[in-house]
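Provided herewith is a single structure, encoded as structure tokens, for subsequent inquiry.
The complex appears here minus one protein chain, its other protein chains still in place.
Labels A, B and C are assigned to the chains in the order they are written; within every chain, residues are numbered from 1.
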Amino acid sequence: MGNSFGKLFRIATWGESHGPGIGVTIDGCPPGVPIDRAEIQKDLDRRRPGQSSITTQRREGDEVEILSGVEEGRATGTPIALLVRNVDARPEAYDPLKDVYRPSHADYTYQAKYGIRTWKGGGRASARETIGRVAAGAIARRILRDACGLEVVAWVESVQDIRAAVDAARVQLVDVEKSIVRCPDESVAARMIARIEEVRKGGDSVGGVVALVARNVPPGLGEPVFDRLEADLAKAMLSLPATKGFEIGSGFGGTLLTGSEHNDAFVLQDGRVRTRTNRSGGVQGGISNGEDILLRVAFKPTATIARPQETVTTAGEATVLKARGRHDPCVLPRAVPMVEAMAALVLVDHWLRHRAQCGGAPAAAP
Amino acid sequence: MGNSFGKLFRIATWGESHGPGIGVTIDGCPPGVPIDRAEIQKDLDRRRPGQSSITTQRREGDEVEILSGVEEGRATGTPIALLVRNVDARPEAYDPLKDVYRPSHADYTYQAKYGIRTWKGGGRASARETIGRVAAGAIARRILRDACGLEVVAWVESVQDIRAAVDAARVQLVDVEKSIVRCPDESVAARMIARIEEVRKGGDSVGGVVALVARNVPPGLGEPVFDRLEADLAKAMLSLPATKGFEIGSGFGGTLLTGSEHNDAFVLQDGRVRTRTNRSGGVQGGISNGEDILLRVAFKPTATIARPQETVTTAGEATVLKARGRHDPCVLPRAVPMVEAMAALVLVDHWLRHRAQCGGAPAAAP
Amino acid sequence: MGNSFGKLFRIATWGESHGPGIGVTIDGCPPGVPIDRAEIQKDLDRRRPGQSSITTQRREGDEVEILSGVEEGRATGTPIALLVRNVDARPEAYDPLKDVYRPSHADYTYQAKYGIRTWKGGGRASARETIGRVAAGAIARRILRDACGLEVVAWVESVQDIRAAVDAARVQLVDVEKSIVRCPDESVAARMIARIEEVRKGGDSVGGVVALVARNVPPGLGEPVFDRLEADLAKAMLSLPATKGFEIGSGFGGTLLTGSEHNDAFVLQDGRVRTRTNRSGGVQGGISNGEDILLRVAFKPTATIARPQETVTTAGEATVLKARGRHDPCVLPRAVPMVEAMAALVLVDHWLRHRAQCGGAPAAAP
Partner (left out) sequence: MGNSFGKLFRIATWGESHGPGIGVTIDGCPPGVPIDRAEIQKDLDRRRPGQSSITTQRREGDEVEILSGVEEGRATGTPIALLVRNVDARPEAYDPLKDVYRPSHADYTYQAKYGIRTWKGGGRASARETIGRVAAGAIARRILRDACGLEVVAWVESVQDIRAAVDAARVQLVDVEKSIVRCPDESVAARMIARIEEVRKGGDSVGGVVALVARNVPPGLGEPVFDRLEADLAKAMLSLPATKGFEIGSGFGGTLLTGSEHNDAFVLQDGRVRTRTNRSGGVQGGISNGEDILLRVAFKPTATIARPQETVTTAGEATVLKARGRHDPCVLPRAVPMVEAMAALVLVDHWLRHRAQCGGAPAAAP
């Protein structure tokens, strides 16, 4: 039941890392939206393995095929099905893993839950599953951009303790894409890359934080009380593999302030109600207030490492695992388009929900 | 659409802070579950205002009435409707707020979204809405306890920079309830209380962090890929008023480690697969692994403060707001039962989902 | 799980016939909609028992209380909770039924499913549950009328073999309400009433058919492929107690025609695409085409009769049941507002769904 997301712009993903392919179906896309295969492929290329020296060297073209829902380049309003065939599946590389639970992977929990698992690669728990999310997210972003100029930009804010200073109000996709680590702060990016290469050589891995800004968000997105915008964003982000934390606006740091320090004073600016500060992160009472949405997502270090690890076999015997294979020493550069996609999927869903209940595109209050 | 939560143990809340009442309906409760009004009331009493010197002095008995779904003390399997009448509603106290947007409240965003709002009190955005969650959570906790001894315990881990050290593996409800601030670390609790009283005198407010542990969680709860257990927990927590962040297991701190430091080695213990450490926080690949679930939730300082604040009127004019009324200088003590309730609601929902798909109560893998 | 209906105009009902009360919550009502207690009560009065000599003589005022979601007579966009207290509950009248399964009632199946049942009255299976539907339906009808002049009118088409001829294109509520049996064909109505009184005297009951027309339906309501308009209407009608059949347009009679006889030729009329005939019943390919929606619902004879009936006890022994109590010899007059309510609920839900996906109120194609 857990393989779909969204209420009105509803995506459902399927597929395993070493099966025939991976896909997604989108139900609820507004008719007439331009669906451009190249635009979708562009985001997939930012996600795919093998794109740089600091990502996994698995080679997957990840070419997307549009199977339905499009007529002469436009959405028809019926389900859009997208398929990416798996190409570089070397299941035999996983033979040694058939009977061993890899630490901090999903091997044990899938076996415990289902009594059966696809032990070749990560199976359903593989990050390849996010192909469908990124593809659907590309369409979501297009809708939001065309509707109200809304844009989402994410970047790598930190790798371990190496932390960038980025101006969220101004950072652009092109700034992010300048470095292979997807950190727009150039000197910090160089240090991040050096760190990643260092831990890779040591057979180890690192994690970090991805930050995201959404700009030109109309006021009114989000629904009381369970489907608050930040609640849906939190769920979206924590549904990505390897995530351990989420913050919106002031986040955990905000707990150190007093109310008088933390509150965002309302001011009038160009006839619009604005806030002088933005500790709220663009959301108040679960609903967007028109300010930039600011959020951060914690990614743990990649679970697959080359060093020997203590574990147990499926038969219940202690053993030592020494993984081989081609893996990311740091998932963050490839996580950036995933975080953007999930944010866009949440925003477009609430944009449609607003249109349903309130009868028109969201607009600023008088 | 956003006022219900859960798929199989589905709750829907309704009501405003200054209307006739607040309520919740639970659809999907297993038949035969003991439904004890006193047990529900006990959790409501931990949530209600006026319970101690550091909470709001509003007086609400918050007496719950069971309207349906129960026969001779047991759930019939049909919807359980619970009602709490509002008693201490002094709507006239809010007259000065009719035309002003309170900073960092939901006044502006509700107006922007709906073009209409209940300006008496927080309306739907009031924390009174959580009455329904806590009442339903009491039933969820009972089911989990009876089914597998699962227990959830939350406590105040920090108020501003004052931070407690608590043994999550052993802390009990009785330890938490010893202090009015609901921090089981006695000396730290005293300092927290002093801080809260100090900021209240200054007309200000503070925030902090609530931590939660769930023990005796069977392996197998949570569903790939969007309804990962941590994703649903994150949504649950961020749907509570005043929340700004969520962590599971190692959280943001985990991003500082390497993979070899972070991975939880599997070991055999008493014939069960266990992990030597628990940086995963009890969840791997989105599914519980049988270890304790550990999470933390950041609450911002209360938005309502007595100090004058810069804001704008609904007519679009700058003004200064000086709030009166009876409010919490710190929401954390009353947030503890809310966090417990939301965790229990997520866990019971996934417990039922497991039972549906996998055909029996979750059990440990061999 | 089965106690809610609709996706965007979502209602959830709760309550048993002999418990404290019956209620409904509406989530998703557009903000600003006028919510008039008197308007809701008017439909409830058409549904309530004791309204005429041919309905049950149970006396229930069925006074509705609005508990939330309304500010100064208008919907706020948050959940609207409605409550009707049970008044004329004489549970002791049901004591003889505690240990007996009434034939063609839900006693046995509830016991078989849940292992527990509210044996006083029909419990959850009582037609009193439809109070919530009719109340919510009154709001749905108001929205549809204000939005596009859409109106739904239902009437009793047949009682047993006594069948009325009614002009669906013109029949009005006032015509229906002229007779206590709610059949607008006066002479036939008199015969229906006579039949009902006759079977009541004989301790028996009768069924019949309710017909409904929806006029001024905009083209475009309904969604391929599972949520076809007729599919959702069929579900809505078959979810009413005592229903055994559903037809849209030509129905079962249409199976006797050839395609050339059955097809509805398209013609232009006043610049609009119309159909010359309407065997489709206003729906083609699951989507409304702008013609009148025409449907029929079969209601079986009331299961409660005064005659002795063969049955078994809960202990598994054969027995003879002789029911007492005050029951409808024919449910049809009171079913008319229920059928209208369910049709309105389906239509308003699809109206909002259209607005979400297609970005505006439905309009005729060029």
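By our rule, a contact is a pair of C-beta atoms (placed from the backbone, for glycine too) under 8 Å apart; a residue touches a chain by one contact, two chains touch by 3 or more.
For clarity, every value in this text was computed on a predicted model and none was experimentally measured.
Of C:M237, C:I293 or C:A343, it is C:M237 that touches the chain left out of the display.
Only one of A:I116, A:A165 or A:A315 touches the absent chain when the whole complex is considered: A:I116.
One chain is missing from the display, and on subunit C it is touched by residues 1-5, 7, 13, 101, 103-115, 124-125, 129, 158, 160-161, 199, 204-209, 219-220, 222-228, 230-239, 241, 243-252, 254-268, 271, 273, 275-276, 279-281, 283-290, 298-305, 307, 309-312, 316-318, 353-354, 357-358, 362, 364-366.
Residues touching the missing chain, restricted to subunit A, are 1-4, 7-8, 10, 12-16, 19-23, 25, 27-28, 31-32, 65-69, 71, 74-81, 83, 113-118, 123-124 (touch as defined at the top).
In the full complex, the hidden chain is touched by subunit B at residues 7-8, 28-31, 77-78, 224, 352-353, 355-361.
We take it that only the chains that are shown with their structure count from here on.
Averaging Cα atoms per chain gives one point for each, and the point farthest from that of subunit C is the centre of A. Centre-to-centre, using mean CA coordinates, subunit A is 45 Å away from subunit C.
Spacing of subunit B relative to subunit C, judged by their CA centroids, is 39 angstrom.
Taking each chain's centre as the mean of its C-alpha atoms, subunit A lies 26 Å from subunit B. Looking at subunit B, one finds that residues 1-4, 7, 13, 113-115, 124 touch two or more other chains.
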